[in-house]
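Omission of a single protein chain aside, the complex is shown with its protein chains in their original locations.
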Amino acid sequence: MAYPQTELVATPQRGGRGLARLLRNLGRNGKAIAGIAILLLFIAGALLAPVLFPDDPSRIVGGGAAPPNAEHLLGTTARGQDVLALTLWGARSSLFVGFAAGLLATLVAVLVGLAGAYFGGVLDDILSLATNVFLLIPGLPLLVILAAFMPPGVGTVIIVLVITGWAGGARILRSQGMSIRGKDYVAASIVTGERPLRIMLRDILPNMASIVMMTLLGCIIGSIGAQAGLEFLGLGDSNTISWGTNLFWATSDGSLMLGQWWIFVPSGLAIALVAFALALCNYAVDEITNPRLRKPRRAANAAAPTRVTADDAEEGVA
Amino acid sequence: MSTQEKTPAVRIRGLDKTFAHGGFRARRKVRALNAVDLDIGRGEIVALVGESGSGKSTLARCIARLESPDSGSMEVLGEDVLRTQRRRATKAYRSDVQMVFQDPFGSLNPTQRIEHVLARSLHLHGKARPDIRAQLVELIESVGLPAEVLASFPHELSGGQRQRIAIARVLAVEPQVILADEPTSMLDVSVRIGVLNLLARLRDERGIAILYVTHDLASARYLADRIVVMNQGTLVEGGESLALLDAPRHPYTQMLVGAVPDPERTTPFDPDERRRYRTQIAAWAEAPSERVTIDDASGHWVWKPKEAAHV
Partner (left out) sequence: MSALLEIEDLVVEYVSDERAVRGADRVSVSIGEGEILGLAGESGCGKSTVANAVMRLLKEPARISGGAVRFDGQDVLRMSTERLRDWRWRETAMVFQSAMNSLIPVMRIGDQIADIFTTHEKMSKRAARAEAVRLMELVRIDPARLKAYPHQLSGGQRQRVVIAMACALRPRLLILDEPTTALDVVVQQEILAEIKQLQAELGFAVLFITHDMSLMLELSDRIGVMYAGRIVELAPAAALRQGARHAYTQALLGAFPSITGPRERRVGLAEGTRFTDIGDLVEVAPGHFVAPGDMTVRTEGNR
């Protein structure tokens, strides 16, 4: 009936490594594009601040509390400073501290989580204890205390944010690390004779790429929010210009009470928009890595019987 | 058999392993291995047969030194490794003893290309030649796959192909003992025989000692020279494959043999007989037992109660 014939074998498609594939898929996802676009907008604004407003933005340039007009697009503060300048310059500090603190917090979380997951035993017990302690301590009071006692400055803010921000990520990364640790390819690496560091970096970490990315985005959002919170309470470095300090001055000058919305809305909105953009990216990463979250092509009633589209049968009986 | 004259590749005596389950208050103990004695000769395939949860995977993992037994001795290639390599297996051990895992979809790192995986094994044990590319091609072809798969990622290949690559990774280090933990149970049916034939070839051509862990008695009979049967952590019967399965003596083995689907079988299933087996198995498990040799020629022995009237 059949004669076996030998065919040429087609070259297998080249796939991408974990991270590369993830990034490629991000480029196709609507949420990711939107989120990244918004972020780029703000980063551009932050970078262009010295170009658009070369002078010190805290300089008094106009009448106090003037609403948006042709000369000052977002109006002026109670003291007569240009709100747009303050907002753009504020982006520099807020974004820098947010990203830096977020990155460092994620780094600490990865180290602690991975080490605990891989080595287990006593080391894991100690690291888990430390993680839980830092998780339990209420964040804001700890922030406040640390900020009050340490010398003011950007460095302090970043350190304080990292100390209060690493634990949540560590918990998640540890549990994900443990689930990967139990997989056969890790056991296979051990049996092949690989050393622990190599296994952690080459086997466990790359397969956690999406979770690490999500932890990073979460830490950045957290840091931006926490920094703004600190500064709003007046505990930040009052010499810097950031969205948080803008809001602080707006409150202390009574702008909220007086309904001078143009003074506090821009900075507040900026924080919200950046957080929103990061959250969009977060959802996009989640969607890509978890196929079940992808929106179904046709929104179908879950209990509907199978669609029949044969020529002589009724269409879509539901 | 001449393999018994040479030192066995693996000689296990009195291996015990207990796992503790549950949380704070309800800590339960599970006896995974119970005084296990086992020999695996060079150039021999021994099938370790038992149902899921019987402890057979645990034994393989102990030999692979992924788990540590609680007590007992393990002589691998003449060395009492539990004593000489107490805390961690040496590099040399990792080169001599290798393992093939059950899940072809989980035993390869999804983010690494095949050539990287294989080259890594070669480099780790100093087996890489200057012409490593040619060496990789040789390796991949020795397991029946074309050179093109070297550039692929695991998700681009089928289960059968991945399992062959797992075997290639094992072969790269030129081991003397291979532990195969249910290597075909997650593969499509039509490619299983190919993988089993490959293992047989490794025994014939390279004299590798292979422990084939499985729940499938028929494939054990097909592949293995000797079969040992495990029930709840205890080895209950062992011997040359055909001789053992033709005349099993332990009720557990008898029950297993009777349960394998057999299109030629004429007698229908008898639930009373099944109940009798279970009662006898439970009774034998309670009684203090010993290994009794049934037949020297085929090495057929059975683990039975000490004063049992007759088998």
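General remarks:
The letters A and B name the chains in turn, as written, and every chain counts its residues from 1.
Following the convention adopted for this analysis, a contact is a pair of C-beta atoms (placed from the backbone, for glycine too) under 8 Å apart; a residue touches a chain by one contact, two chains touch by 3 or more.
Keep in mind that what you see is a predicted model, and the values were worked out from it rather than measured.
Of the listed positions B:P8, B:G160 or B:G238, the one in contact with the omitted chain in the full complex is B:G160.
In the complete complex, the hidden chain is touched by one of B:M99, B:L256 or B:I294, namely B:L256.
In the complete complex, the residue from B:R169, B:R221, B:R249 or B:K304 that touches the missing chain is B:R221.
Annotation for subunit A: contacts to the undisplayed chain at residues 1-7, 9, 296-298, 300, 302, 304-311, 313-314, 317-318. Residues of subunit B in touch with the missing chain: 51-52, 141, 144-146, 158, 160-161, 164, 188-194, 197-198, 201, 215-219, 221-222, 241-242, 245-246, 255-265, 268-269, 271, 274.
In this text, only the chains that are shown with their structure count from here on.
One simple way to say how far apart two chains are is to compare their mean CA positions; for subunit A and subunit B this gives 47 Å. Residues of subunit A that touch subunit B in their complex: 9, 11-15, 17-18, 183-185, 187-194, 202-203, 206-207. The touching residues of subunit B, counted against subunit A in their complex, run 64-66, 91, 94-95, 97-99, 101-103, 106-112, 120-121, 124-125, 146, 148-149, 151-153, 155-157, 166, 169, 173.
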